[in-house]
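My questions all concern the structure below.
Entry: subunit A
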Amino acid sequence: MSTPLLDVTGLCKTYGTNVAVSDLSFTLPAGGSLGLVGESGSGKTTTARMLIGLERPDRGQILVKGEPLAAASRLARAKAVQIVFQDPYLSLDPRLTIRAALDDVLRLHRHPDRAARVTELLDQVGLGAREAAAKPRGLSGGQRQRAAIARALAVEPDVLVLDEAVSALDVSIQAQVLNVLADIRRETGIGIVFVSHDLAVVRYLCDEALVLHRGVVVERGAIEALLTDPQDPYTRLLISSVPHAGWSPEEISEQRRALQQRS
Partner candidate 1 sequence: MWLRRVGAMALTLLVTSFLVFSSLYLAPGDPVAFLVKGRSPSPDQLAAIRHEYGFDKPFPVRYWDWLTGMLHGDFGQSYQLHASVASVIGSRLPSTLLLVGLSTVLIVVFGVGLGIFGALRKGKGVVVLVTVGAAVPSFTAAIVLRSVFGVRLGWFPTVGTGSGFGDELHHMVLPAVALTITFMALVTRVTRASMLEELGREHVEVVTSRGLSRSTVIRRHVLRNALGPVVTVSGLLISGLLVSTAIVESAFGMNGVGSLLVTSVDHMDFPVVQAIVLLVVATFVVVNTVVDLVYPLIDPRVRAA
Partner candidate 2 sequence: MSTATVSHPRLQSRLGGWAARLGRLTWPVRICAVLLVLVGLGAVFAPWLEPYDPTDGDLSNTLVAMSGAHWLGTDAGGHDTFSQLLAGGRTSLLGPLGVVLFSTVFGALVGLFSAWRGGWVDALIGRVLDVMFAFPSLLLAILAVALFGKGLGAPVVAMAIAYMPYTARLVRSLTAQEKTRPYIAAYRVQGHSPAFIALRRLLPAVGPTILAQSTVNFGYALLDLAALSFLGLGVQPPTPDWGAMINQSQAAVLEGQPLSAVLPAVLVVVVVVAVTVIGEHFGDRLAGREAKA
């Protein structure tokens, strides 16, 4: 059995008295794609920030290809995990053109052929020369998010964390970006951790999923099984909350109230 790409054990994070993440463990095989599903306050964003080293876990360990992330050097950590944030308007440096932003990362990591790699990256996310020469201000939300993906891919990280990376986009744009991500996954075999509140989107991109509720994993498994045969009442509530034909918000409200009373 080979070492998993990403191996997370017993992750805990508390802010004051508020437990954000409690005893979270999971593994991601090479080429795998895992969804972290939850609502606000579920701890999914805190987990994402711990994975990329922006937050230090109180307890627990993150191993990338068997190496502890906490012990890695700055550059090694960057090559282990990268992230795409939610807000396309704030996640790019407003003062740099897209090309300059990509070049910046590559220079830091001493890439031998930066110009060629930039072209390759732009091509991978479907941006052209015009977008490359533009600053974020001159681009649409979807284009900015593609640029952010290219920047994250630049150093060929082992794991890509997507923190609600498509939720701020218009429906038609969201679909374009989802396809870009699906293609990247297929072509590069990169490991993906997809943080989202949207089950349908997670289903499109992931093989497996964890459902988080108030910092605790309430259910985990293959996404199709999870969706067709959910075991935990909270998972069931999440699934039924998605609007569909014959949807009854009244019933869901009752379900939710029952769940709140139980906990």
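Criterion: a residue touches a chain if its C-beta (ideal position, glycine included) is under 8 Å from a C-beta of that chain, and two chains touch if they have at least 3 such contacts; residues count from 1.
Candidate selection criterion: all candidates are chains of the complex that A comes from, given by their letters.
No experiment lies behind these values; they were computed from the predicted model shown.
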{"item": "Given options 1 or 2, the chain of this complex that touches subunit A", "value": "2"}
{"item": "In the complex, subunit A residues that touch candidate 2", "value": "52-54, 74-75, 77-79, 81-83, 85-87, 89-95, 104-105, 108-109, 136-137, 148, 151-152, 155"}
